[in-house]
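Pasting a structure here, questions to come.
Every protein chain except one is present and positioned as in the full complex.
Labels run A and B following the written order; every chain starts at residue 1.
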Amino acid sequence: MNAFLAIRNLSAILRGGSQRVLRSVDLAVEAGEVRGLVGESGAGKSMIGKAVLGILPSAVSIVEGEILLDGRNLLAMPQKERRRTIGTVAALIPQDPLTALNPSRRIGRQITDRLVDILGWTEANASARALELLDEVQIQNPQRVMASYPHELSGGMRQRVLIAAAFAANPKLIIADEPTTALDVTVQKQILKLIREMQARHGTAMLFVTHDLGVVSKVCQKLSVLYSGKVVEDRAVSEFFAEPRHAYSKALLAATPKYTDPFASLLPVDEAVIASVDAEVKAADREWRHV
Amino acid sequence: MSEDEPLVSVRGLEVALPDLTRKPLFGKAPPIKILDRLDFDIGRGSILGIVGQSGSGKSTLGRTMLRLIEPTGGTIRFAGQDISHLGEAALRPFRRQAQMIFQDPMSSLNPRHRVSTIITGPLRLNGFDRVKERAAEALDHVGLPRSFLSRYPHELSGGQRQRVGIARAIAMRPQFILADEIVSGLDVSSQAQVLNLLEKLVRELDLTLAFISHDLSVIRRLCSHVMVLYRGRIVEHGPVETVFDRPQAAYTRELLDAIPLPDPNQANWLA
Partner (left out) sequence: MLDGRGAVGRRASWRLILSASWLVFVLFLALAAPLISPHDPLEQDLFAARLPPFWMHGADPVYLLGTDSLGRDVLSRIIHGSRVALTVALIAGLATGFVGSLLGLLAGYLRGRTDLLISRLVDIWMAFPPVLFAILLIAVLGTGLSSIVIAIVVIDWTRFCRVVRAEAMNQSKMDYIASAVVAGQGRVGILWREIGPNVLPTIVALLTLEMGIAVIVEAILSFVNLSISTDAPTWGGMIAEGRTAVYQAWWVLVFPLVVLFLTVLSFSQLGEGLKDRFDPVLR
């Protein structure tokens, strides 16, 4: 397998605790592929994206495993080399377009920063590229947007700017962390379309973190379902929606609202399912401690 | 007062706020209309879903119906009484009959009060007796153990907090409850639980419910009627089956088409 991003047996704990927050996670994203990472809040889905980008909060420490980016283990690299490697090949599309842009700097600068600071482009080249990108994410009048401040743009526009910024340095891998959660449905549809188009055109590998199975079914080819930091199902999207295997995945799918079939959806997750998946997690923990 | 009369009756409702971005140096800021001439009724025992995007005015409408905001035009009748411009003192009887459940249970539960204070406070204020007992019963109703009375909000999970919010609203046995985006912050598993709970309570306690949401799938499941708001105006209003099966307004169709169903074969969704 020549996966561009491969996470192997990754475990993390909260500093000062013994409970794992990531439990021997295995996950791969091949070049040109979008993998959905699904789970409920607290399942650790954002944490995996952060681990890859090296921006885990200081309270979380990785205790074992590998994160291979293009075959090289990020966790074995010295700090400086790791930062440079991540900076040149990976990028993030963040969740909240409101806080992800610095409110007191112009849009143009915020897109060109990486190109100039990390990749050493000239200001002129970087600006030209930024214009091109804003055009590519279908922003009208890119010249003016370059010169504006974040508060002058709508939520959807800001998210487009963040997508442009993410693709600026032609990354091989993009981590999209709930990129449409803060948006209205009609805007969400446009943004998902845009992300998918950009991804396909650039052949980028993408890890798409979301809680919304509806969104996964539209954007991703593969998905991993996460519960309590453990991957409970890893499937191709088409197979998963036809027939989820794990009891928790089934329950999750049944709980997802569906206006076309209101009475077969929105079914509460059975306590027994939660109990069984909790037991599964505990069993995995016991085994892990024996190793 | 007849039984057929709607519980809530809204006519020509307008809410305008001063637009401070266009305020001249001297003089008053020009008004900007948040709600524009709304007419609708909510029948007793029905569940009205109110849907719209952010900025459509749906939250403002909710807060105006509960008179947290005073309308600048039109009337709101509750059980036949015009409450549009009553003062706080005159609103007291109405306040006992109309309660609200909020979107963010973290910010709607005072972080420094225990659950018991959160539920008994409004009861005491409105002169109810046996407040402790009523609070405990309210927790029974929402399926939380009575031991939760001594907890603080931050010790609860998101779904549990939202149940406490519901318990507070039903403890006074109101006729009408307004629920403002109450499941949008919850995970799907707790979302389904809270919706089922709400459905049960409406039946058991004879409630009339207005349910504000941006999620049409949730509205389809819970509500008997739906009203679609767009930029402060009603673009569509009717029974859910009619609106979902044969949407009249182009905007409703656009809204429905934009929902990503959990189904990879949904016809050319990204095309």
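One rule holds in what follows: a residue touches a chain if its C-beta (ideal position, glycine included) is under 8 Å from a C-beta of that chain, and two chains touch if they have at least 3 such contacts.
Every value quoted in this text rests on a predicted model; they were computed, and no experiment measured them.
Could you tell me which of B:R168, B:H214 or B:H237 touches the chain that is not displayed?
B:R168
Among B:L68, B:L205 or B:A250, which one touches the chain that has been omitted from the display?
B:L68
Using the touch definition up top, pick the residue from B:S46, B:S84 or B:S108 that touches the left-out chain.
Reading the full complex, the residue touching the unseen chain is B:S108.
Sort through B:Q99, B:S116 or B:Q191 and give me the one touching the missing partner chain.
Going through B:Q99, B:S116 or B:Q191 one by one, B:Q99 is the residue touching the chain not shown.
On chain B, what residues meet the omitted chain?
Touch with the absent chain occurs at residues 63, 66, 68, 88, 91-92, 95-96, 98-100, 102-104, 107-113, 121-122, 125-126, 152, 154, 157, 168, 172.
The rule is short, and it goes like this: only the chains that are shown with their structure count from here on.
On a C-alpha centroid basis, what's the spacing between chain A and chain B, in Å?
33
Touching residues of chain A toward chain B in the complex: what are they?
My answer: residues 40-41, 155, 184-186, 188-189, 192-193, 196, 211-219, 237-238, 241, 251-253, 255-260, 262-263, 265-269, 274.
Can you tell me which positions in chain B touch chain A when the two form their complex?
53-54, 158, 187-189, 191-193, 195-196, 214-221, 244, 254-264, 266, 269-270
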